[in-house]
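Here it is: the structure, laid out below.
Only one protein chain is missing from this complex, and each of the others stays in its spot.
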Amino acid sequence: MTAYIVRRLGLILLTVLIASMVIFIATQLLPGDVAHVILGQFATPAAIENLREELGLNRPAVVQYADWLARFVTGDWGKSMVSGYAVRPLVLARLRNSFMLAILAFSLYVPLGIALGVVAAVNADRALDRALSALTMTFVGLPEFVSGLILIGTLALSWDLLPANSSISPDSGFLEAFPYLVLPAIAISLTCLGYVARMTRASTIDALRSDYAMAADLKGLPRIQVLLRHVLRNSLLPTVTVVAVSIGWLFGGLIVVESVFGYPGLGRLLVYGIQHRDLTLIQACSMVVVTIFGFANLLADVLYGVLNPRIRFSQ
Amino acid sequence: MDKSTSQSEGQTVLEIKGLGVIYESEKGPLETVRDVSLKIGRGEVYGLVGESGSGKTTLARAVVRYLPRNGRISSGSVLLNGIDLLHLSPVEMRRVWGAKIAMVHQDPSAAVNPSLTVGEQVAEVARIHLGLSRGPAWQKALEMLAKVQLPDPGAMARRYPHQLSGGMLQRILIAAALITSPQLLIMDEPTTSLDVTTEAVILDLIRDLLKDYETAVLYITHNLGVIANVCDRVGVMYAGRLVEEGSIQQVFKHSLFPYTMGLMGCVPRIDVVRRGILLNTIPGFIPRPGEWPRGCIFAGRCPIVEEACRDTPMPLVEREPGHLTACRRWTGMDRVQVAFGIKDKVAQEHHPASGSTWLEAKDVKKYFGTGSSWLTRALKRRSTSVRAVDGISLRAQSGATVGIVGESGCGKTTFARCVVGLEQPTAGEVMLDGKRLGSTWAKRSPEILRQIQMVFQNPDASLNPFHPVGTSVSRPIMLRSRLSRSELDLQVRALFRAVRLPEDYTSRLPHELSGGEKQRVAIARAFAASPSVIICDEPVSSLDVSVQASLMNLLAELQSSKETTYLFISHDLAAVRHLSDRIAVIYLGQIVETGSAESVFAPPYHPYTEALFSAIPIPDPDVHRERIRLRGAVPSAAHIPSGCRFHTRCPRNIGTICEDHEPPWQDAGDDHFIQCHIPFQQLRAMQNAKADRHAVQVRAQA
Partner (left out) sequence: MHLGRPWLRLGKSASTVFGFLVVFFFLVMAFIGPFVAPYKYSDQTLAERLQPPSAKHWFGTDALGRDIFSRILVGSRDVFLVAGSGAILAILIGLLLGLSSGYFGGALDEVIMRMMDVLLAIPPLLLSMVILGTVGPSRVNVVFVVGFLYTPMVARVVRSVVLDVRTRGFVEAAKLRGESSAYVLLREILPSVLPPLAVESSMRFSYAIFLVASLGFLGLGVQPPSPDWGLMVGEARTWFSQAQWILLFPAGAIALLVVGVAFMSDGLRRILLPDVAGAG
């Protein structure tokens, strides 16, 4: 078991490391001279050259990368190119806000998605299942900005149930912010819900059709016991992986939804950074996202290992 | 164990009357079981035998009312101690399951929940049906684990399925089934997925255990040998119908239905078959559901068929006390014997090959390191290598067959793949006509490649599902010669004829062919390259008995006409004997005994070979043999025992010498070699003495 965890940890660290290279390349080394982009069309060659020196853009790529990575890991995330403020406190504050939103969304779509998936599987190929399938398929197909805007249009503007805009103060606490979190969370959840429900349905159907499910039935165990102890216990194992993958969708949803609702989170900061070509901001936000995603995957792997007797008790 | 009359004493537990089952398919409703009636009494073991497509499993599912969604019972009744199960509601049925009817399935590793301990899976039955609370239920489970002869029940119960072998898991399932002392126990091919030696032990267990219970048992299998050894009565199913029923003596000794006789003739018997004798086959194919003929179901393939047979079906009628048959010509069964050629089958003209060694393997080894990628290997501190093949040497003469026999995991398939070049040996070499071959297929010239061909085990995977079968067969020819389209076509047709397939099959896709037909195509493809060596890796193991027989005959005929050398690999000793000139017995990656077929099948035997013989169930109720059973399970190839690798299970283990030193090769004369510490003369003496004792016993009983 420990060998398994160590292996997974190693792999994820390696992946995050290489991802950091990708981010670095994508922001600083791609064609489209960075300094030019920052200073705009009318910059003079001299100004560009100065900025390049200042940013250290004339050093070899590897050196630039190593320097950047070293600084990042030690906590120096640089200064925003637009505002000049330190990036780290800003990013961390926004991260906290995004985290609140993400947690709310997560606690909505994971239980509901699994429940819907199981219900659909148990009623496979009957009317209920077909209806649920169509529903989940639709959810998967709705981009978050579409569902977000629809929610605003209906629940907020037309029926005035919840606020249409979530530009709250960036330091708000969770309870304070809660009414403003509901609609954005729902918008993000819909897409992830569809995904989790569909994958759970598939793995539950496999488990329902298995030999051991039949053997459990034929032991005369009550139906509910067969479902919980035998079927779900096995079919929910792959669900751990599915939920981990869904977190990737969650991040995508966060970015879009925060823009739609004007919510002061990491996603909105990222969009702002990109629109204003604020390199350090973009890099910091991206690295935070990638690292969190990496560790979420690690957590899922560990959980999977704990739940799967084959790994927990491997010789 | 002749309990043929027990059911007449009003102790009938299970009574099936006129049961019919229909499946809904794309082509409409298909009948899979028609009008089956049978009775099983208390304490009686009723064997239901049939090939694939006979409907035996469907029948079992119908009895427990666990048919898939598209199946339904169309007629009949199923009475369990007087209660008609077909009239029960799903809730009531669930109370019957486990308590009154228990079922043991075919594949133990698939039938257990991988996430629960095995003890839990037995105890939960006790909690639900015996009303026991956690503690007492667990105790009862431990009791049952002891009853099924599992060592150290306390520790065993806390293990998870993936930590146990197939044999152990099957014992667990049997424990869970018998814990409630059910009225009826249904066993559906419980030993089919197990090795022969493990199967023998489980069969012993079943036989012994059932003596303590009054459970009626429905034992389903395709293996006639198992039926003869475990059951009291037997019913023969063919294409959804019961065609014959009787006591073991009656059905095995003088069957009253041609199909049964044909079936029994198809099975190569370890004690009778010899090299060169053709096996019996039943011409034709089992009719598929939806294509059942009007009259007798077997009319299309019966050697004594008459017009009347084709018009009206015969119901099952009792012709002798306790012996029922659906044949109207039941009085003329001796003619069936002749028609099938059972009694005097003409021996195949076989010229034992003489001459020099054509194919030779020298000390071939194949070790696998565990850990798939360099990264995982780097992160793991120690690596255990799996010694799948640990020094195998053998020689095959041109035109002869060398049979390689062993159980699963012994390395025989890996060895075959090393010879053919699909695996790269860790050490050793393979030589053809004295010339060393490249270690993998990529390193061999096209000319060499064409010389050694292979027939694979799984017929479904050995043909490209997207290519017409004719194309698959023509490729080897195309690759080595420039022929025009029509010449190529002629050759392909000739090959199809040689494997007894209709010529118009060439344009068909694999999914349109049956398993046996696909395997014939695979054989045709192997011969298309005109190889000098063909490696047959369990070519018939996954097929029905009657199909196996015809394919093996085909392989024998083709060999004598084309003088091909065969390397025939199988776990089935009898099949190997039928085809081989020389035999090598493999255990855990090494040969333990090798010699001509005659010498290997006569004493002295290596203890492992002896156990293998003893384990094979013979389809003859009169033959009683010594039970030589092996302890424990086959060790993993990653942890090979010290000294003689067989010492952990050997019934003739003579102590520390077996544990510490590798046994020497002994030459028992006539090119027969045994690897054992016990001198072969002693082995021979011990084994002959046993046979003599046994002969005395039989004479005394007669």
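Should a chain be cited, it is by its letter among A and B, assigned in written order, with residues numbered from 1 in that chain.
In the analysis below, contacts are C-beta pairs under 8 Å (C-beta built on N, C-alpha and C of every residue); 3 or more make two chains touch, one makes a residue touch a chain.
Remember, it's a predicted structure, so these values are computed and weren't measured experimentally.
Every visible chain touched by the undisplayed chain in the complete complex is listed here: A, B.
Across B:330, B:456 or B:587, the residue that sits in touch with the chain not pictured is B:456. Set against the missing chain, the residues A:87, A:105 or A:205 yield one that touches it, A:205. Contact with the chain that does not appear here is found for just one residue of B:83, B:155, B:308 or B:479, B:479.
The residue touching the chain not shown here, chosen from A:136, A:189 or A:280, is A:136. Residues 11, 14-16, 18-19, 22-23, 26-27, 30-32, 34, 37, 120, 129-130, 132-134, 136-138, 140-146, 149-150, 152-153, 157, 198-199, 201-202, 205-206, 209, 248-249, 251-252, 255-256, 259-260, 270-271, 274-275, 277, 282, 286, 289-290, 293-294, 297 are the ones on subunit A that touch the missing chain.
Against the chain not shown here, subunit B presents residues 26, 373-375, 420-422, 441-442, 446, 449-450, 452-454, 456-458, 461-466, 472, 475-476, 479, 509, 511, 522, 525, 529.
As a convention for this text, only the chains that are shown with their structure count from here on.
Centre-to-centre separation between subunit A and subunit B, using Cα means, comes to 52 Å. By the touch criterion stated above, subunit A contacts subunit B in their complex at residues 3, 6-7, 10-11, 125, 210-212, 214-223, 225, 229-230, 233-234, 237, 307-310, 313, 315. Only residues 64, 66, 69, 94-99, 101-103, 105, 107, 110-116, 124-125, 128-129, 160, 162-163, 173, 176, 375-376, 379-381 of subunit B touch subunit A when the two sit together in their complex.
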